[in-house]
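Only one protein chain is missing; all other protein chains are in place.
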Amino acid sequence: MPLSVPISYTRYLDDHGQPSGELPGWVDDPQLLLDFHRQMTLVRAFDQKCVALQRTGQIGTYASTLGQEAIGTALGRAMTEADVLIPYYRDTATQLQRGVAMQDILAYWGGDERGSAWTAPGALEDFPICVPIATQACHACGVASAFRIRQQPRVAVTTCGDGATSKGDFLESLNLAGVWQLPVVFVVNNNQWAISVPRSLQSAAPTLAHKALAAGIPGEQVDGNDVLAVYDRISIAIERARAGKGPTLVECVTYRLGDHTTSDDASRYRDADELSEAWKHEPIGRLQRFLHGQGLWDEEKEQQLQRDLGERINAAVEAFRSLPEADPGAAFDHLFAELPERYRQQRDELLIRAAALGGSAHD
Amino acid sequence: MPLSVPISYTRYLDDHGQPSGELPGWVDDPQLLLDFHRQMTLVRAFDQKCVALQRTGQIGTYASTLGQEAIGTALGRAMTEADVLIPYYRDTATQLQRGVAMQDILAYWGGDERGSAWTAPGALEDFPICVPIATQACHACGVASAFRIRQQPRVAVTTCGDGATSKGDFLESLNLAGVWQLPVVFVVNNNQWAISVPRSLQSAAPTLAHKALAAGIPGEQVDGNDVLAVYDRISIAIERARAGKGPTLVECVTYRLGDHTTSDDASRYRDADELSEAWKHEPIGRLQRFLHGQGLWDEEKEQQLQRDLGERINAAVEAFRSLPEADPGAAFDHLFAELPERYRQQRDELLIRAAALGGSAHD
Amino acid sequence: MTERKPVCMVEAINLALHRAMADDPDVVVLGEDVGPNGGVFRATVGLHERFGFRRVMDTPLAETLITGIAVGMAAQGLKPVAEIQFMGFIYAGMEHLVSHASRLRSRTRGRLSCPMVMRTPHGGGIHAPEHHGESTEALLAHVPGLRVVVPSSPRRAYGLLLAAIADPDPVIFLEPSRLYRSVQQVVEDDGQALPLDTCFTLREGKDLTLVSWGAALKETLEAASRLAEEGIDCEVIDVATLKPLDGDTILASVGKTGRCIIVHEAARSYGPGAEIAALVQEQLFYSLHAPVQRVTGFDCVIPYARQEMAYLPDVDSICEAGRQTMRGNDQ
Partner (left out) sequence: MTERKPVCMVEAINLALHRAMADDPDVVVLGEDVGPNGGVFRATVGLHERFGFRRVMDTPLAETLITGIAVGMAAQGLKPVAEIQFMGFIYAGMEHLVSHASRLRSRTRGRLSCPMVMRTPHGGGIHAPEHHGESTEALLAHVPGLRVVVPSSPRRAYGLLLAAIADPDPVIFLEPSRLYRSVQQVVEDDGQALPLDTCFTLREGKDLTLVSWGAALKETLEAASRLAEEGIDCEVIDVATLKPLDGDTILASVGKTGRCIIVHEAARSYGPGAEIAALVQEQLFYSLHAPVQRVTGFDCVIPYARQEMAYLPDVDSICEAGRQTMRGNDQ
């Protein structure tokens, strides 16, 4: 039988928002806690808006982050501007925290390349959303290698799902990070499902953090629905990496409360009871209960917050809607630093086809 | 810091051929021990012959198995005819033990596809030598899946080097084997080098057996220069797999006493002292000393054995040399089960080119 | 059981999979989400319930592995039908396709073989996310030892998939996702395979041969109708099996018409159309009335959903190329 190896699991707040032990010192900063709450609330509201926009045909397929707001919020906050995020596609929370504008995120999912051409100063070197599963882990190691080569005190942070941890790219990257002691942090959003494939059919590893052992690097679990735990452990991992002490794998244990994407219908393969049970552990209510307990939050503040965020989101949607149609020639203009002359004719042909489509370029 | 997890390490005979503890019961069978000795001696002599044939231009690049004879000998013996071997390219010992003829092995390394078309009954379903590193691990999982689907009590055994354990194919395969509980055994020939890259630059995993932990399967180390230890542990792993108890990773710790292949010159990157130190642990002398101690072996028997093997090897070389030139059309004849008519013309063209080369098709 | 109501292509594929699995216990299905979920496009619906998890396997998320284990299973005489969720995710399996699946028979001089099928959705036009609109069939068609098949209707999907599964060698089966639900046909679920390695002539004509495959046949056929109104009589050929290519059918048609246009979604340069153009001019140089033309996707990254339609060959472009080709010598 495989050895059973203990992996640490960190949780600060239980489902009721009660501390399940001593809290880290930084929890004394009420502003940080309120920021977390505000941000997670924004993420959820924005996420709902994205799903609604997809349902009404205003954007394409969208991957909801419902129930997993704590992870990206915490990790985006734990990073500094100098660090680089190499995300996957379920990182709305992280991208927002990094400063990517909501209208850019909408543009991306709306099928517009300009959505990855953001100008947010804190995210200028961040990678775009990565769709081919786990490939981003290799890019993160490349970015971290660049930091190491140039001896910059910066950290590459990459995210992926539980399913992604089965793919060679992820495993090869962990191995490299270990042997090169790269300044990289792997954050796994273990939301228990890879589309219809449950965690139990993805790997026999007792925890996904065990995969770190194979690479000789530290691996640990956190309660991914406890923003305090996620923030605390990822911050420590990032600072370890920055200090030249090597990579860490942090598995955030959470649950995908939504469908895989708007193209999916999870009721086909997922038990309704499992879902309603999972709702009991979701991250926002938990933090809210804690804040209530601390006297930092009340119903009125909540109402006000919802109104504020609603306005921000509506403004972003407006900005997205009024984005002028992109120049179809851009597909060639950004193919190379400079377009070789011999591509001109094809570019012209593309413009003709685009023009023929006229207003109907969308469908 | 990563957790340090103990991995078992099995050795029965020390460098001096002294038992380093209690020996397994089957060691009482002198014939088995003599078989091991005979076979390892054959492998080494044949291996030397292959290197010599390469040096004189009679075969192409060859990957010597010098110092690693115990692994293939033991594992080939531990398998039954019903099992399937999915080897890599440093498996001369294993192939010989499986019954593949020496002249087939020579043909393969001599650049002749017929070398993988062997008719040895015990190896009919075995895979050919695999050059693209670690890909064979996936095939082994496929073969094992077939056994599982058909509910056959058979085991797929696959081999690879230490370098190969870094490649996605190997890691994805371990993961699958774990989650599907496949009847497959992964045997790693950790000979400390992947061409010029030492084990320490390949992975920060404390042992390569640790990679099993990431897949939730048992992993262990054996002294790869102790044929008794290798045989014992691999036999157990195979029987576990056959009994439906799942896969095992067995890391055989050994040393590549030769160059990587005949195209390599290890003195460019490898310390002479390391090499001469490694010679002290090589497997054949060790078993010989044990046999001597048991009164099962003496100088005369050794002389006789060397003569016998020399003759067998020479006969095989002769058979290889007198293999008639292959039909160049075979490249098309075996492309598909039936060659579509429209390939005929290309086949004819190939024959014309081949004919133009005449006797010089070899260079 | 004979199914008589019209079905769409994905249903036809599902029928063929059910049929093949029912007829041959060696047929197994594997891939991501092919089990209880029935495939993200619903091509494997009902297989898991009917044939059980032993023969319908949800794999971990790893395309290298999916391709590699299919090779191992096939070497054991199973007939694995592996699904790659989108063609854009096939690349991680390339090493196994190029270095193993396509060669196992050749490498062992027939001792082992690799009767696997790899199914994957192909092509753009469904406004899916990035990397979901790939048509890189040329990468596969260039590999010796692989068959590459692209059906263009429910009936051909049914018959060609059965043929692919029955074939004793590896077949890549590319399913135009744009056609999955857009066309319906009555498909006799009679277990009848269609011939591989054979083009289908979808429309006869004497002036101009239009050669295409997969979803682009929709625009090609439409262009043929439109050109007919202008008095240009087009023959339309569905290549169906890109590799090995049925040159005979194409050459016979162009031998008759003297003119040829190839239409495909894939990028133009080093694309599949180049082979057909090269072949036609090699063989029919002296009877061609005009250069063989290609109407294709472009040599840029296929745009995201919002502008992807501008990338795909449209009816106008095909018609315009047709008119030009007819003008031929007068240029």
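Residue numbering begins at 1 within each chain, and the chains themselves are lettered A, B and C in the order written.
Convention: a contact is a pair of C-beta atoms (placed from the backbone, for glycine too) under 8 Å apart; a residue touches a chain by one contact, two chains touch by 3 or more.
Given the structure is predicted, the values throughout are model-derived calculations rather than measurements.
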Using the touch definition given at the top, which of the shown chains does the missing chain touch?
A, B, C
Just one of C:150, C:211, C:267 or C:309 touches the chain that is missing; which is it?
C:267
Identify the residue among B:23, B:236, B:296 or B:331 that touches the chain left out of the display.
B:331
If the hidden chain were put back, which of C:91, C:158 or C:213 would touch it?
C:91
Considering the complete complex, of A:20, A:145, A:263 or A:288, the missing chain is touched by A:145
Can you tell me which of A:12, A:62, A:127 or A:269 touches the chain that was removed from the display?
A:127
For review purposes, identify every residue of chain C that touches the missing chain, sorted by number.
64, 88-89, 91-92, 94-95, 97-99, 102-103, 106-107, 130-131, 136, 138-139, 141-145, 242-245, 266-267, 269-275, 277-279, 281-283, 285-286, 288, 290-294, 298-301, 329, 331
Touch rule applied to chain A and the missing chain gives residues 84, 86, 113-114, 116-118, 124-125, 127-128, 132, 135, 137-149, 156, 168-169, 172-173, 175-176, 179-180, 330-331, 334-337, 340, 342-343
Touching residues (missing chain, whole complex) on chain B:
60-61, 89, 109-113, 131-134, 163-164, 166-169, 194-197, 201-203, 263-264, 268-269, 326, 328, 331-332, 335, 343, 346, 349-350, 352-354, 356-357, 360-363
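Note that only the chains that are shown with their structure count from here on.
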Give, as an integer number of Å, the spacing between the C-alpha centres of chain C and chain A.
36
Which positions in chain C are in touch with at least two other chains?
60, 62, 64-65, 92
Where chain A touches two or more other chains at once, the residues are 166-169, 201-203
